[in-house]
Each structure stands twice: as C-alpha cells, then as structure tokens.
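Mind having a look at this structure? Questions to follow.
Every protein chain of the complex appears in place save one, which is left out.
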C-alpha cells in the first residue's frame, strides 16, 4: 500500500461526485486514483473537475487494478452487491453506499464474500457521523440519560424524489426510512424486535399509484425494552427535517435542525428565523467527510469499520418488516424477515 | 339566577381546592356559595381559607339547594356519574372533572340525564385552555399548516402517583393518557379510528405488579387521515414534559415546555437553563382559570360549552381500545369499544 | 394591627387599580379598606369593581384613619413626597410608586420624615421581583458568574407615552430609564459612580420638540469596577423588550423576553414565533403581585423592606447625571448630583 490510500470511486453520480470532492479536498490520507462509471461522460466530467488522473467505464476492470487499495461504491443500488463481491475477491477494502441490495439473499451473498476475503466493508450510513446524532449516541452510551425508554425519530424530506425513482427504489421503507432504521439501531444500541406501521398517501397521489406511500409512522420495539417511533414524510415545506429525541430514566436529549445562520428577526407581527438547511447535501456536509475519513483511517490502521455489513443488512430487514406490517395491518417481528 | 353565578363545589381535595381558589379570586362573574365534601373537615378547611359562607358533608343535598345555579364536581371519580345525574335532575349547570366514569355505561347514563334535563355539561379537560395547545389548535383550524399529516404528543409526569392510586385509577390509559386522547381529538379536529399500543414497565416494577404499565407509546389513526403518536411516561426526572408537534401539508407547529424563567447561564463547561415548570399546578395554572371562566360565561350567556359530554366519553373509549391493543397485541378499532 | 393588614390605596388610576386587584384577589394577608382619589368617580369605580367598602376624595384624611395600617401611594408623581411625609407622621407603613419625587430635595424631605417616624417604606421598583431579573440577581449574588465585568440592559417600550405625559414626566431618564438605573444597582450590587449618555430623537420629532429624547444609550461605571450599558427606546415595533445580560469572570447570564406561548411555526418561507408579551401589565403581572406580597409580609413580620428609600433616591440622582451628561457632552460623576 502506498503512503496515501489509493481509491477507485465506482459511480460518478451525485453521491459519487460528493465523495470524490471530499476525498480530494479534505481527506489527506487518501487519493482518488480512478473514477469508473458505465456512463463514461460522467466519469470524465468528475475527473476533470477534481483533477483525477484516470477514468474508466468498466468498474470491474478498475477493481482488478493492482494500484487500487480500496473502492468506494456509489453506483446504482442494483449493482452494489456484485461490485462488493468482485471487490472482495480482488482483496480491496470496500466502502459501499446504502443499501447493499434490495434483496436479503444478495446482501447475504455480498457479506459472505467480504467475510471470506477478510476485507473491510463500511456502509454509507453517513448520519451516524453527524455531530447531533453522534452527540446523542455518545450521551446514551455514556449512560447520561440512563436506560433508554423512548426514542423518537423525525425524518422528513423537503420534496419527493422523481416518480421514476419511487418505482424502482424499493419504496419509502427501503430508500428513505432505511436511514432511520439504522439510526434507531445506532442510538438504541439494541436490535429492533418488532415493528408496527401506519402509512398513508398524503403528499402526492402519484406516489400511491406507483404502489408506495409518502407518509408513515413506524413503532419499534427494541430488544433492550425501549420503544421507538419513526415518522417519515416525503415533503416538509419548510425543508429537511431531521431530529431525534431520546428519553430515558435519567433524562432526555433532543436535537434541533441545523440552520444557515443564527439570526432572529423581530418585526411588527412576528419573530422570524430562516428555514433549516434545505437538504442532505447542506445538512450532512460534514458527516460525509467524517464517514470517509473514518473509513480511510480504519483501513490504514487496520481497525474494524464503524458501520459493518450487519449494519447494512439489518435496516433492510426492518424495512421489509415495516412493509409487511403495513400490508398485513399487524405488528411484525423482524425475525419473520431476517 | 342572581347576578353572579352561584356555584357549589363538590369535593374539597386538591383539584377542588384549586378551583375554589380560582373561582374566588379570579372569576368575577361567579361565587362559591357552598363546598360539599363527604369528609367534612376538608370542606371546612377550604371554606375558612377562601371565606366561603357554607359547607356541607352531603353533596346530594347541596345539589338540591335552590340558591345553587351550578355545580363543579371534583369528588372521586367513582362518584362523578351519580352526581351528574343528580345535578341534571335538579336542573343545575354542571362542570365535571375528568373522567366522567371508568365505565362507558355509567358515562352514557350520565350523558343521557344531561341531555334529558337540557342542562349544560363541561368536562375538565383544562389543557385545551393552555396557551400553547390553544395556539396550535387555532393554527390547525385556520389551515395554517394545511392538512394535518402527523400529530405527536409527548406527555410525561415528573413522578408516578402513589401505588394505591394506580390500583384504582383505571391505569395509565384512563388516568393519564386520557388527557392526551382528548388533546389528540381537540387538535386533529377528527375522531380516532384505531389505536396500536406498545407498553412497558420501565419506571417502577411495583406499577407492573399492580397490573399497570408506566411507559407507553400509542399510535393513532384519525378519520381525517392523520396519523398520531402519544408517548407517556410516569417519570421524567426533569419535570413535567408536555409538548406537541403538528405536521401538515403547509407547515409544522411545535410547542416547548414553559419555564420558571427565561434565563440562560453560560459557564465554563456548559450552557444551562432551569428545568421546566415541575407539574400541572404550575404549568396549567392559567388553563384552570380559563376553563372555569369559559364555563361560567357559557352558562351566563347560554352558549354551548367548549368541552362536551361526548368529549368526555370518547377519550375513555379510546383508552379502553388502547388497553385492548396492549393486551391483544394488535391494532384495535375504537368502534370495537364505543 | 388586625389580623389582615388594612390598606388604604391612594390613587385609583391604572397602577392603583392594578394594585387593588392584586391585593383583593391574591394577597390573603391584606385587605383594601379604603380607596382615595381626588377624582372621586375613579375611586368609586374601583371600589365597586373590587368590592372595597369605603372610598374618599381626600387622601390626607384617609391617612389619618386609625383603622388603616398602611398606605399604597399610586397618585401622580408630584404628590408622592407630601403623601409620604403625611403618612410617616401618621405612623403608617408606606408603599410608594416610583419616583418618590422629581426633585432630590423633596425626596430627601420624604426620606427624612420616614426615618424620623421609624415606619417602613418600600418603593415600587417591581421589576426586581420579576423571575428573570431575580434569577440573574441571585446568580450574581451567589458568585455563579464570578466578578461582574459587564452588565447590559435593554429596555424598550412598545410605543411612546402621550406627548402631554412626556412634557411633565421628567423625561426619558426619570420616567423610563429610572427603572433600569434601579435594575443596574440591583444586579450589580454596587453603586453607579459615573455615567455617559448618547441620546437622540429617532422615534418621534414631537418628543424632541417637547424637550426630550426618545432613544438613548447610557454607559455606567460601577464602584465595584463593572461597566454597564443601558439602552432605551420609546418604541420597539415588536413589543416590550426587557432583557439583561450579565458577564463575569466565571460566566454569563442572559435573559429572553416572555412570550404569550411557546409555539414555533415552520412554514414555507420562515420559522415564526408570536411576539413577546406586549407591555408591562402582561409582562410584569407576577412581579406586581410579588412586590406587594413582600411589602405586606415585611410589615407583618417587621422585617426591612427589600426596596428602600435610598433605592428610590439613587435612580433619580443617576437620572439627573445622565441628563447632565447628555447636555454637557461629557462623562458625569453621580457624586456631582447626589
């Protein structure tokens, strides 16, 4: 391994571009050696913008490159598991965007390959690296709020994704609430045993016609006895709403949204503040940097990654349980799925 | 009717005392003519403290007093419905503390008597008169947050009631969450169709041995399509926690707890604020005044009361549905009960 | 002295009425025996509204009434000192609205009479009893922010008083900032040595034509080494603005305004809150009760009053110093005046 970790980024879409920018500018122990995208112009554009020396339209060949130490997988979801398997066989360290796959069997195949190869795998649940969530996590772990009794997660997007995306994404539970299922496990420090879903189409009937819902509240029962709720909406007119409240035997921790400034304006009819940061690129800027920095450091110093393959698998299983609860109108044990 | 509404207060316990104080000092259109309590010394103590001219240990005789225009029923829950029936027959206007009764049949009998007598009945859901909740209610009614999608109610007491009370109170759903079921209907402006309960004993095993739970999250489905959650705990170490969040198609409204002062203290290790107001007497001081003021005005100007007999009945029905959901581990339609 | 402190209220204007209401409804150890106002209808109206047994149009005769234990002086400022002198001679306990007088000689004469008579005198600086200011005061006294370095007081009215009042009130320094000079002494726990004033007419040129200013910043040097600033405006369009910030060697305490509710509303363009409580009647409701309660208790249990004659005198002296600083465009020592 060279002094800097040599990385191949697979996928030059929005999230790939974001990771390439961070790796170039803010993570000094890594360098992007090559960008691969089956759509070559995307890779070329990225390479030009960030002065990356090499591009490819063949991710699998890039994975074989002996000068590549690690891959960052940002391609479309349906390619993740195959690329993980290929990268594992090539003994590359792997960072993969969530979800690993929409099918648990494909996830299991990927995790199996990783385990056999003995390489590292980190899943891109970036919110774990957000300063708000991390602080709450650390408070809980340190026992500062005592035993966790109730955990409430609010997670609302500023506007729905394109309807074409909704049709292939796996739906609300797998493309959106999956982040919250991860957050629930991360904060509670415990597995989810059972879920109960109430869902509705309130934002856009088109979403309903595509077979999905756009508004949902899921109740969670954790192994450690805590009770959780997650509420999702595809559209909050006031922007990206990402908050958590953790209530325990010794206290409570709650987070507020990040704002573009800390100004309060008193006028003749109301006191006003600007809206919260609008979406994930603004809100989670630093957490995207932090997760990759952590991945690079884990590889370099040979430590376990903080978001494991299991962490990638469980939210998908919970997502299926939530979906089944909605369909069958009953509480569903995650063990029915996983 | 005399110029001032002449009121008999039935029951001189904690809440009776509170109402007597408010009627004496802050509601100029009413006067407490007599206090009745089966435990005479309680009535006498109250009468002395607030210069009330008359006491009795026989509520039923007081109800017959032709110089009494209205009764305020603050006696123990099991006496509420009989006193309502007696007062209705005597053509008195009635303010009654919640719940009307623990049994729906007794509630129905009481409401029936009220209807037949054509008298007014107002139930003591004082939180509707709190400036926070009222503001959120008015915002929703005015359409300022659009269609209601998600309603979240947090309601936590500073410490559990005596275990003897737990044994006879009807339990968490009927003595505590009943307020929140009322709040849910009040804010949503819609009936609850179905509930799903997750409950646990986390605060005190003694409560479990008494057959109750001390921690619960109930998910609600409203007729108008909104989804709600209520979380209750018998003990929040930081005091009385009473908040609501209403999310809709055009915005969101959230409340914070009231504090004893608006001071922030920056020290060498943290920024601190004093804890919220500790319990209902401090927190809802003004709402207790406002509900009785409203009752008195409704009687004097012959307007319908703002919290009706139906408003007293429905939270009890929802409470039984929530209990059944917990027992049978499934979503329960309120129509199964009501 | 009877069991209840028998009080004569002298002056039945806005503030007199407020005190009568509080004494009647919320201070059980006192009773208003008589209301005196040279304008008889005002006294009669008050008496009727609050069921006060007796009225008079002659304050001096009321002061002589042997059945009166204490007087609460709420008449126009120019009568305060004479009434204090008369009440002292009649051995009545005295609560007097601020200022004692506009002239230091009259103040001194009044304080002299009080001292000779050995009666109690409390000045109506009600803000000292506000929960925000009291908390900051107590923090400072307890040493929690260490040595006080900087004290900042913001005090802005929602709108200017009538121009007729401005002409006779003594002007901004004596009718408005006098409260802040008192607050400065109260919080700093130290005397003001020197002031420097920058003032302007920004709100209404009519105020300038009346010989006054409507906007001012006064810098204070305290004996204990702290530095203070007070800023006043006759008009804040967003309502009554009453805040303080105390910065010391070990920390900082700041207050926020009280609001009518704790609701935050997130819409499509901004996050909004309702304006702060509009003016002193709403904002200082409780402090008016608390100051009289304290006065009554001090009399009954023969303790020194918490706001003394000297506390009434010093803010007037500082006011004159601030005025001289404005006129002579230089820092002025309070010792030049006092």
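We call the chains A, B and C, going by the order they appear; numbering starts again at 1 in every chain.
Definition applied: a contact is a pair of C-beta atoms (placed from the backbone, for glycine too) under 8 Å apart; a residue touches a chain by one contact, two chains touch by 3 or more.
No experiment lies behind these values; they were computed from the predicted model shown.
Colleague: Among the options C:156, C:179, C:264 or C:313, which residue touches the chain absent from this view?
Modeller: Residue touching the chain left out of view: C:156.
Colleague: With respect to the chain omitted from the figure, which of B:60, B:237 or B:250 is a touching residue?
Modeller: Of the candidates B:60, B:237 or B:250, B:237 is in touch with the missing chain.
Colleague: Among the options C:131, C:169, C:233 or C:255, which residue touches the chain absent from this view?
Modeller: Once the missing chain is taken into account, the touching residue is C:233.
Colleague: Hey, which subunit B residues sit against the chain that's not shown?
Modeller: Residues touching the hidden chain, for subunit B, are 236-238, 241, 266-276.
Colleague: Counting contacts across the full complex, list the positions on subunit A that touch the omitted chain.
Modeller: 24-26, 28, 49, 131-132, 134-136, 139, 144-145, 250-258, 260-268, 274
Colleague: What residue numbers in subunit C mark contact with the hidden partner chain?
Modeller: 147, 149-150, 152, 154, 156, 196, 198, 200, 202-203, 215-217, 219, 221, 225, 227, 229, 231, 233, 235-238, 241, 245, 247, 249-252, 329-331
Everything that follows uses one rule, which is that only the chains that are shown with their structure count from here on.
Colleague: Rounded to the nearest 5 degrees, how far is subunit A rotated relative to subunit B when their C-alpha atoms are superposed?
Modeller: An angle of 180 degrees brings one copy onto the other.
Colleague: Where the centre of all protein Cα atoms falls, which chain's Cα centre is nearest to that point?
Modeller: Measuring from the global C-alpha mean, the nearest chain centre belongs to B.
Colleague: Looking at where subunit B touches subunit C, is over half of the residue numbers used by both copies, so same, or under half, so different?
Modeller: same
Colleague: How big is the gap, in whole Å, between where the Cα atoms of subunit A centre and where those of subunit B centre?
Modeller: Averaging C-alpha atoms per chain gives centres 43 Å apart.
Colleague: Report the inter-chain centroid distance for subunit B and subunit C in whole angstrom, where each centroid is the mean of the CA atoms.
Modeller: 39
Colleague: Can you tell me which residues of subunit C touch two or more of the remaining chains?
Modeller: As it turns out, subunit C has residues touching two or more other chains at 266-268, 274.
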